[in-house]
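One protein chain omitted, others in place.
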Amino acid sequence: MTLGFYSELEKQLRFNRELAKIVVEKIKGLFTEYTVKTGIERLKIMDFCGTHEWSITYYGLRSLVPSGMELVAGPGCPVCVVPSHYIEESIKLALDGVVVYAYGDVYKLRARRSVRGAYSLSEARSLGGDVRIVQDILSATRDAAGHGKPSVFIGVGFETAAPAYAWSILRKHLPVNLKLLILVKLTPPAMFYSLEVSREKPTEPPINGVIAPGHVSTITGAKAWTPVSENYGLPVVISGFEPLDVLVSILEIMKQLVEGKAETVIEYKRSVSWHGDLRAQNAINKVFEVVDDAWRGIGFLPKSGLRLREEYRLYDAFYEYGVRELKPVEWEKDMPPGCRCAEVVLGKAYPTQCPLFMKACTPQKPVGPCMVSIEGTCAIWARFGSRDLLLRITNEVKTSKG
Amino acid sequence: MCIGSPAVVLSVDHEKMTAIVDYGDGIPREVLIGISEERVKPGSIVIIHAGVIVSEMNEEEVLEQLEFFKTTLGEEASSGFTKIYEYLLKESKKITGEKK
Partner (left out) sequence: MKEYITLAHGSGGVEMHEILEKLFFKRVSDRFKRVEGGIGIDEPDDAAAIPIGGGKYLVVSIDAYTVNPPFFPGGNIGVLAASGSINDVLMLGGRPIALLDAIIVEEGFPLEDLEVIVDSLIKTLEEEGVALIGGDFKVMPKGQVDRITITTTGIGISEGPPITDNPRPGDKIIVSGYLGDHGAVILLAQLGLQSSETGLLKSDVKPLTKLMLPLLERYRACITAARDPTRGGLAGVLNEWASKTNTLIVIRDADVPVREPVRRYAEVLGVDPYYLASEGAAVLAVREECAVEVLEYIHKLGFTEARIIGEVRETDVFKGYVATETPIGGLRVVEPPRGEIVPRIC
């Protein structure tokens, strides 16, 4: 079976160069209009989703938008913000003979301290731990049911991943030997926090608009973001992930800026509704409770994480294996010395402003968490080049000859 | 943060709340249904994150999408989409036909 009409839509949104050109021209036009009107020459638009950041870099959007427009990434990677403590606990489990299931990016994530010689689940595997990479929870349930050994699934993610864990419990998919280490984080608190920080200590330029996460919003609904437009006076566009989706969202932000509006608008209409999916929301509420949770490099944010409710202890790896929770009193910035990841995550610094970037800290030997996850801003800049590099290389490609 | 891939639903198991889907590589895979199950039927185009259906796209919503492009880009600039429009209207008849 083919993807039918979707393939056609995707083709346009991903490959239609003419259309991209038109949208880019329009963005440039509005940008100039805005500058003339307000005298502001530099704008900053923040995205909050690793996959948006990925689209922006993968399709080279920074080489297309006006040079006064900065596209920066917020705390949009659920892997980067997992405190080192929980990775250490997971490594311990793996080295103690528990089968550990992890997503690929969690598998690579480095802890700040080593546990018996291993800094990551990947190293734990080299040292004999049974760590298995999975792409989804059903694969883990099947695999674990097959071997019957004590197993733990590292359940990171944002609101988008939460229904997976909720339904696997509610629909009794989990075999008795598989427990969940739920480390789900909620995105709105992180976004509000980043905006709060930048309101108190504005960056130059300040944040002028927000590209809000598309897939999180399929669950939460677009309504989750209205406080951003209301309280911070910023245009918010919930965007799809094709390059043209993102460009059109930027255009919408520019439009609002020129018209002096600050509204929450859905660009990703094909997937996102205003209220989200109520059934998924109910399942999440049933299984999980909202807790104050620690974000790596940021600290404890109130009501920003999910843990299993007591009724579901049977499935809880925290309970089964006595995994210790991090307490606010023992919080210390778990960033290695010199690492500016905390600022990078909040859009306050570029990776290139970190003295360690591509010197001591590289994707092979990451120092800080932003370099670890494939979604981390530093890792993305390392892989696809910084904006500055990109602009210069674009220039060179246009002028150089073979 | 949340990579999501489109897929077409091949069949639905209401008891387990799972569906068999094809991402376009021809391999039937079992995924969990994370959203209201009425939204997921054979033939539905859905978005899947980490093995769970998190959204479903019907023709109506795609038409809304195209409307949005029209208002944001202006009538003349969105001409790139008229093709999809026509395609969709045609297809949507086919798809709804198929579903029955």
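Letters are used for the chains, namely A and B, taken in the order the chains are written, and counting of residues starts over at 1 for each.
To be clear about the criterion, a residue touches a chain if its C-beta (ideal position, glycine included) is under 8 Å from a C-beta of that chain, and two chains touch if they have at least 3 such contacts.
Because the structure is a prediction, the values reported are computed rather than measured.
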item: Which residue of A:69, A:195, A:210 or A:244 touches the chain not shown here; value: A:244
item: Candidate in contact with the missing chain, chosen from A:35, A:139 or A:177; value: A:139
item: Listed residues A:51, A:151 or A:187, member touching the removed chain; value: A:51
item: Absent-chain interface as seen on chain B, which is shown; value: 1-3, 5, 22-30, 48-50
item: Touching residues on chain A - with respect to the absent chain; value: 14-17, 20-21, 50-51, 54, 57-64, 77-79, 103-105, 107-108, 117, 122-123, 125-127, 133-135, 139, 143, 156-157, 161, 243-244, 247, 363-364, 373-375, 382-385, 389-390, 392-394, 396-397, 400-402
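Here is the rule we use: only the chains that are shown with their structure count from here on.
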item: Whole-Å separation of chain centres (CA-atom averages), chain A against chain B; value: 23
item: Footprint of chain A on chain B - complex, ascending; value: 1-4, 6-8, 10, 16-18, 22, 24, 30-37, 39, 45, 47, 49-52, 54-55, 57, 59, 61-62, 64-65, 67-69, 72-73, 77, 80-81, 83-84, 87-88, 91-92, 95
item: Complex contact set, residues of chain A against chain B; value: 1-10, 12, 16, 18-19, 22-23, 26, 48-51, 54, 76-78, 103, 135-139, 157-158, 160-161, 163-164, 166-168, 171, 173, 187, 213-216, 218-219, 241, 248, 251-252, 255, 266-272, 277-280, 283, 375
